[in-house]
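Input: one structure, supplied below.
Note that this complex is displayed minus one protein chain, with the remaining chains in position.
Right, chain A next:
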Amino acid sequence: MHRHVRPALAAATATALAVGVGGCAGWGGGPSGGGPDTINVLMVNNPQMVDLQQLTAEHFTAETGITVNYTVLPENDVRDKISQEFSSQAGQYDVATLSNFEIPIYARSEWIAPLDEYVAADAEFDQDDVLGPLTASLSGDDGRLYGEPFYGESSFLMYREDVLDAAGVEMPANPTWQEVADIAAEVDGIEPGMAGICLRGQPGWGQVFAPLTTVVNTFGGTWFTEDWEPQVDSEEFRTAVQFYVDLVREHGEVGAPQAGFTECLNNVVQGNAAMWYDATSAAGSLEAADSPVKGKMGYVAAPVVETDSSGWLYAWSWSIQQASAKKDAAWEFISWASSAEYEQLVGEELGWSKVPAGKRASTYDNPDYLAEASAFAEPTLAAIEAADPNDAGVQPRPAPGIQFIGIPEFPDLATQVSQDVSSAIAGRTTVDEALQRGQQLAEDVAERYRERESK
């Protein structure tokens, strides 16, 4: 009868495990939230957050006695979870990473707590050191401050200085998109497997439509006019998208319809692209100690057509949930994570290329940081300071935002349109068809706002 021995054993083990597991506290059951000196933080899994996690116990908990429990999720998942958690005011999390896209919207719904009083009482934090455009974009309609940036970014053009020099091509300090397209044509294929330029083509409002909306802006286009008329099939919008699609199809990277930030970063690091228009925060990775292109890159302002500047503005920031019962501890955490002192700590412990930069003016006066980041520090600061979410294109807009329109419907709308744009990059549809569909989708959104405003 040996045949039941094994299942019997398995059952016994399972029971023993269940009993053993149930017997130990420390995970699983019990009310979440822990003691009064424990805060829960929900954050996106970007490298800067991973560094923060690593430094918290030794440098924050040890000094303040506040334990921080992190939940780390990929960007899309974290957005879902944050909106679910904050809209229901479940109070599980005290702090979450929100961006300057969500913060004004969440502030309007009173899901997040204003920070002005904390800032005023915390002289050491020095809000005036935080770059002006960021403070403005993290404030609500009521003028109060609802978020503190962890790191900020704009967009600019990165290029292989060595490759362009060898080809005898000069990059203007403030290039136009036409000049960039000409350079892309010239250096395309100059080294085996090297594309002229890398541009995002992956569907998603935060993927292809981040750089593409800035291109639309500077070509004179907009998603909506000030009085909510959709402009997706307008001449300017169409010209901009056609330009972008043509450029990436003719001189762009292999696999462009699937390429997002990460893919382009890989392409540039591996020498598969001569130029890249993307987030300023990418420069830290390009200039990291183990990067094969370290010291070979040049950085200039985002290309323009009709506007003076076209770089976007984005900041992963900390906000406190309105339902949190531990707002004081939460602020203490934020004021540490967003401080100049924390940047110094990262620089000394992990290396200056890992500093969550782009949010404080003092970062760009720090000789240690500049020694590491001299190649891109000045263009980054200039790009962020030139970004104006309230004046992003040639015409007035109904809502703030540069690479997005600050309305809750935008992610859904732009993601749907981006599917067709990505198809156009793959050659499966035309730009005209993509934008006609986009116009209908935009009209659905615009109609709601027009109705609301006429009431």
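Criterion: contacts are C-beta pairs under 8 Å (C-beta built on N, C-alpha and C of every residue); 3 or more make two chains touch, one makes a residue touch a chain; residues count from 1.
Rule of thumb we're sticking to: contacts and distances are computed from a predicted model.
The unshown chain of the complex is recorded in UniProt as "Carbohydrate ABC transporter membrane protein 2, CUT1 family", chosen from "Peptide/nickel transport system permease protein", "Electron transfer flavoprotein subunit alpha/FixB family protein", "Apulose-4-phosphate transketolase subunit B" or "Carbohydrate ABC transporter membrane protein 2, CUT1 family".
Touching the missing chain, out of A:Thr225, A:Gln242 or A:Asn266, is residue A:Asn266. When the whole complex is considered, the residue among A:Asn100, A:Ser234, A:Ser285 or A:Gln403 that touches the unshown chain is A:Ser285. Although one chain is not shown, part of chain A still touches it, namely residues 1, 3-4, 6-7, 10, 14-15, 17-18, 21-22, 26-32, 40, 42, 44-47, 50, 53-57, 69-75, 77, 81, 84, 88, 90, 92-93, 206, 255, 260-262, 265-266, 269-270, 281, 285, 290.
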